[in-house]
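Since the structure comes first, as structure tokens, the remarks are kept for the end.
Of the protein chains in this complex, all but one are displayed in their positions.
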Amino acid sequence: MTYSVAVSGASGYAGGEILRLLAAHPDIEIRTVTAHSNAGQPLIEHQPHLRSLAHLELQETTPEILAGHDIVFLALPHGQSGQYTDALGDVPLIIDAGADHRLESVADWDRFYGGSFHDPWTYGVPELPFRGGKQRERLVGATRIAAPGCNASTVSLSLAPGVAAGVIDPSDIVSVLAVGPSGAGKSLKPHLLGSELLGTANPYAVGGVHRHIPEIRQALAAARVTDADASSRSSRSATGDEGIRISFTPVLVPMARGILATSSAPIAPGATDADIRGAWEAAYGDETFVQLLPEGSFPRTADVLGANTALMGLAIDRAANRVVVVTAVDNLVKGTAGAAVQSMNIALGLSEDRALTVNGVAP
Amino acid sequence: MTYSVAVSGASGYAGGEILRLLAAHPDIEIRTVTAHSNAGQPLIEHQPHLRSLAHLELQETTPEILAGHDIVFLALPHGQSGQYTDALGDVPLIIDAGADHRLESVADWDRFYGGSFHDPWTYGVPELPFRGGKQRERLVGATRIAAPGCNASTVSLSLAPGVAAGVIDPSDIVSVLAVGPSGAGKSLKPHLLGSELLGTANPYAVGGVHRHIPEIRQALAAARVTDADASSRSSRSATGDEGIRISFTPVLVPMARGILATSSAPIAPGATDADIRGAWEAAYGDETFVQLLPEGSFPRTADVLGANTALMGLAIDRAANRVVVVTAVDNLVKGTAGAAVQSMNIALGLSEDRALTVNGVAP
Amino acid sequence: MTYSVAVSGASGYAGGEILRLLAAHPDIEIRTVTAHSNAGQPLIEHQPHLRSLAHLELQETTPEILAGHDIVFLALPHGQSGQYTDALGDVPLIIDAGADHRLESVADWDRFYGGSFHDPWTYGVPELPFRGGKQRERLVGATRIAAPGCNASTVSLSLAPGVAAGVIDPSDIVSVLAVGPSGAGKSLKPHLLGSELLGTANPYAVGGVHRHIPEIRQALAAARVTDADASSRSSRSATGDEGIRISFTPVLVPMARGILATSSAPIAPGATDADIRGAWEAAYGDETFVQLLPEGSFPRTADVLGANTALMGLAIDRAANRVVVVTAVDNLVKGTAGAAVQSMNIALGLSEDRALTVNGVAP
Partner (left out) sequence: MTYSVAVSGASGYAGGEILRLLAAHPDIEIRTVTAHSNAGQPLIEHQPHLRSLAHLELQETTPEILAGHDIVFLALPHGQSGQYTDALGDVPLIIDAGADHRLESVADWDRFYGGSFHDPWTYGVPELPFRGGKQRERLVGATRIAAPGCNASTVSLSLAPGVAAGVIDPSDIVSVLAVGPSGAGKSLKPHLLGSELLGTANPYAVGGVHRHIPEIRQALAAARVTDADASSRSSRSATGDEGIRISFTPVLVPMARGILATSSAPIAPGATDADIRGAWEAAYGDETFVQLLPEGSFPRTADVLGANTALMGLAIDRAANRVVVVTAVDNLVKGTAGAAVQSMNIALGLSEDRALTVNGVAP
């Protein structure tokens, strides 16, 4: 069967990437694309690379226009999805690329986002370890899916195997990311101008204020499997992320796309090299889109450009007493739109890799 | 008076930058430039941006040709300076931009470099805290100066004030650097090709193997001032860097120049925010070329392009229990050639900022 | 049926891109990949983005190893294909991505390349006007195909409709191209280092010496259809490119991939705006992979990244008396590997767009 789809936020970067992937999906008919201020204009004016969709016109983003499709993708600024999701109760499958349905903790939402809190949906990172299994299992048949934050899923995938296996100490995680500006969207802000980004590395949200921090804590907490963890979760906090602390610093670098996350955590006492490497091998050895590179190899973002692949390299630095994981993803694919489409495939019972590529566009 | 100068390695990036700075120095006459395989060719063919030096021809790099100058700059591949320094005993001032005269520990040299060990020279980072004072004091009248490694001096400057003041715990430092490829020199290696670097972030030397690691440990150890530190130094190791551990990861990003180092360390027990910020303010408040930005501000590498300035921003992340310092330098200026010229000015008793600019070329 | 394929030069950029496209081709089995100095190593070490081909090992490039496949792709340095093509007489289809089989004129070959001349093969630019028709027709059933030079096909596609229709004067063509360095291959040359290419625009082969010039002249001459042209061809020269002159200047700019060619020629006397625009619309109105943008629109290379699309915008500048055509292609796809695969599809009678995408990866 063919599923009809509506994509909101279709003139933005996340919406555009969802469309690029869906345009190659044999089971999908892109019926409706919507936008805000650009409504009424041809899609191709805002997404000139989407040649095969030149016939589509941007409509208003209203519940009425989004309703009546088998699947609705929401690619809206944070805080705007909620008003639509309530009114789209009849839509069989909704996937939100925004943050509105990601967090379980009201306190975290209030502190990092603010505004109305919305119920958390199933988290769209299939390969992520989750209470002894994977998030994938929860996505089968899901009807409401929260696509991940691009930085958050990159860091969570990087370290979750070690947290799940208990071979790293999650109380002192440090993650520094080289990121392309497309993750910040098409908004007209001075610091996103080309002249401000070309030939320079620019840090932002330094010191524990980035909105993806609680999302990472939540994902890593959910990766834990021991009884102690379970009990601590029920008794001590809503999100169960005690003992998980992360110093998180993103740095804008001069590439349109890509995240290269360098994440590290102290080696857990007694963990052998085999324990450590084995944890990641066990977690991702059978995965198509999350791959651990051989010892001594580390990925480049070019290797995953346009692909749904997360590549990671792992080093055990005994002198510094840290496990270091370097992970490359395309923020718009595996970080956002690819995660959304992969999750959709799982939810619908389609082949998980449909319309997704594992090979990057390099050089 | 005017000092006569010879610059070896003049067709490379470090040598070229030394020449760019010296060309604007009123007390310096650039008399001789030397190279290896390019000897016999006009300098301008290899440094087409150095228009004012178009009259110079590259000569062979031999002790005979380098001798007889007031000052000799060595900008040679690591391991090659030693053969010249022994033969240039009569030269009043030699400044080595290579690593040969940086390390005090033979063990570190053997492990990270190998080959013949050479005596350590005075370290050319004037602003760096050193046993209660600054390295500057040691540079006055110095005759043999080791210019720093670009990454090493950036990280050392970032954290030394906190180590000196005891407000951070140096046993779990994590530093991740976005760096431009000019720091790797003009060598013809596949991973340095433009096609491999454009539009991508590429990690290298992951997991504790980068050669600048012992240099950072040594510099931070020398920043300590307490009795306990002193005694531990004398009793426990040659270099006195016990208790200093660093996880260090450089990432090549698509800019020709620049280092943006994100460094963090645990907050020392009991250290207040005022203690912490005060340590950096005390260390750099009077410096021209090392500046702490106001709270909440962080630097970009563009802000220091072509300048001898190190700009740093500091955040205290209590949730992660870490002090985070983000520092921007131009690797070829403050990281190498500027450090060399600034140290030369001090050694000769000239105004410290002669031929050096504090304003970057941005955007 | 499934065709077995061997790709030589598989560790280079052109070879890698052929593999990336073929990896997604349902009718192709990539059986053999060969290289020169890298033989014996896993392909994935040299093409870390080709995750789905991680099982392949690079073999020696010899006629014996290349023989026995249904299709052989040659992605070798110019001048090296000939030695293999003679020995591979039994291979049903050979596609050469090098220059060896492109030129019809021995004089041009001698002047721009030198070394042994080889017979011209069918030119692999299907959409290119050719003596009243298209090159496509000649590709049906072809067994020996010369993939085009990336710059050459971009310029030829840009102007051929105007030459064919007689609405521009081909005796004073000017073409200036912004190009990414991947077109120059993975060779270790100083001017291709990242430090030399980041943040700068670098011209090369200025003043009429670029090797793609005779290829453009030949392609545009073949686009002509009038009797006068035909007779001039037969009587006056081997290649029939009298009256076709081009000033051609490529400029390396800081993007790994992409060609943006700005080409112009004088307006032919009497040609109306409708005549001019109509010529391009007639030539490309039905094409999938070569598209003329609406009046006032011009393409960016980002819009065709990773895609087999050539996008062009056309302006008629009466004040300057020139038709200006700006064309964007991905040099490794439409400029090389995509042209090769598209031509292969036609030669084999497969759907022309198999394994090729029309949508670019942007931003």
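To keep things simple, chains are lettered A, B and C as they appear, and every chain counts its residues starting from 1.
Throughout what follows, a residue touches a chain if its C-beta (ideal position, glycine included) is under 8 Å from a C-beta of that chain, and two chains touch if they have at least 3 such contacts.
For clarity, every value in this text was computed on a predicted model and none was experimentally measured.
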Visible chains in contact with the missing one: A, B, C
Residue among A:P190, A:G270 or A:G349 touching the omitted chain: A:P190
Options C:D100, C:E127 or C:E196, residue touching the unrepresented chain: C:E196
Interface with the undisplayed chain - residues on subunit B: 13, 16, 20, 23-24, 47-53, 182, 198-199, 256-257, 291, 297, 299-300, 302-307, 309, 311, 357-363
Contact set of subunit A toward the excluded chain (per top definition): 13, 180-182, 186, 188-190, 192-200, 252, 254-256
Subunit C residues touching the omitted chain (full complex): 172-174, 176, 178, 195-196, 198-204, 206-208, 213, 245-249, 251, 253-256, 258, 260, 262, 264, 266, 298-303, 305, 313, 315-322, 324, 326, 328, 362-363
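Keep in mind that, in the parts below, only the chains that are shown with their structure count from here on.
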Innermost chain, where centres are averages of C-alpha coordinates: A
Distance from the mean Cα position of subunit C to that of subunit B, given in whole angstrom: 46
Subunit C, residues touching no fewer than two other chains: 13, 182, 198-199, 256
